[in-house]
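Please read through the structure below; I'll follow up with questions.
Omission of a single protein chain aside, the complex is shown with its protein chains in their original locations.
Let's turn to chain A:
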Amino acid sequence: MIIDTTEIETINSFSKLESLKEVYGIIWMLFPILTLVLGITIGVLVIVWLEREISAGIQQRIGPEYAGPLGILQALADGTKLLLKENLIPSTGDTRLFSIGPSIAVISIFLSYSVIPFGDHLVLADLSIGVFFWIAISSIAPVGLLMSGYGSNNKYSFLGGLRAAAQSISYEIPLALCVLSISLLSNSLSTVDIVEAQSKYGFWGWNLWRQPIGFIVFLISSLAECERLPFDLPEAEEELVAGYQTEYSGIKFGLFYIASYLNLLVSSLFVTVLYLGGWNLSIPYIFVPELFGINKRGKVFGTLIGIFITLAKTYLFLFIPIATRWTLPRLRMDQLLNLGWKFLLPISLGNLLLTTSSQLLSL
């Protein structure tokens, strides 16, 4: 049996071409991912600066002012300092759990950015189960917190980790029920479709007006998921020193910081996408393409405007959590769980039933 060698060569070269194409495809995919990572990093730095400046404004202080103009580089300086600090691992703790815990928290929150549309169809992965992906992925973060709390072998850390897990699983159900009502209204789980369903009547088309109860429940439970101040029991300074971060130093402590701000940013972005109309300009009778005379070719400018509108809505919304931090006192643990199980859960279930009945009537 003789096999023609030229034939084999052609097959080989063909498969080589195919693999080359695949490699190019992966490289092309790397580009938007790296852009996204860079954008998220800058977004977190801006949030840290905003939070410090607003806190300073509320407390009538000056706030950061030396690092860069208006102190905008303060967060970067803090991060660099944390990188140079000593990395302590408690002698009685579990080294692996202790080291992996913070990065698991960061990774899971990082992943949920992949389904957020920043501009007109500008999304890393337009999944048909986008919001469901977010709910699934974001519930991995408390595992990381629990791991770090357990791995520290410190009573404060352990209690903090337990509290973090209990709190985030309690508030996940109302959050998921609100998302369920939204997806009932827009007949889709894709984040892009949810934004497009709100694009019709300017800001009157926002889901905020169709789901006011859902919006408030979503706001409260996302505050609790981010462990922001009325609900920051896992790291309550007066009771638990610093909760699950007590034993951490150096950049691992910084990773917890990054994780909490990433979570804040992603919650705010999801509020924008689910309730505030995403990338749409949201002024009735004015459409971006007509206003600036953009046709299909000049798409770059339109995309930039979409990104600008999304980020403007997001950062304007961020004022609410930051101002809440300096306004409301912290709850007790039993009050927190009662609020979740006896108030938010029935209300969000009722909201779901209302939405279902209205959908049934309109069929």
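Throughout what follows, a contact is a pair of C-beta atoms (placed from the backbone, for glycine too) under 8 Å apart; a residue touches a chain by one contact, two chains touch by 3 or more; residues count from 1.
To be clear about the criterion, contacts and distances are computed from a predicted model.
Participant: Leaving aside the chains you can see, what is the UniProt protein name of the one that's missing? Options: "Eukaryotic translation initiation factor 3 subunit K", "Spermatogenesis-associated protein 5-like protein 1", "NADH-ubiquinone oxidoreductase chain 3" or "Nat1p".
Facilitator: Per the UniProt record, that chain is "NADH-ubiquinone oxidoreductase chain 3".
Participant: Using the document's definition of touch, tell me which of A:Y150, A:F218, A:F231 or A:F270 contacts the absent chain.
Facilitator: For the chain that is not drawn, the touching residue is A:Y150.
Participant: Considering the whole complex, which of A:L76, A:V143 or A:A176 touches the chain not shown?
Facilitator: Considering the complete complex, A:A176 is the one touching the chain left out.
Participant: Looking beyond the chains shown, say which of A:S19, A:N87 or A:T327 touches the absent one.
Facilitator: A:N87
Participant: Would you mind spotting which of A:A165, A:V195 or A:I347 touches the chain that isn't drawn?
Facilitator: A:A165
Participant: Residue by residue, what part of chain A touches the chain that was omitted?
Facilitator: Residues of chain A in touch with the missing chain: 26, 29-30, 32-34, 37, 83-93, 99, 102-103, 106-107, 110-111, 114, 124-129, 132-133, 150, 152-159, 162-163, 165-166, 169-170, 172-173, 176-177, 180, 183-184, 187-189, 241, 246-247, 250-252, 254-255, 333-334, 337-338, 341-342, 345-346, 349, 352-353, 356, 359-360, 363.
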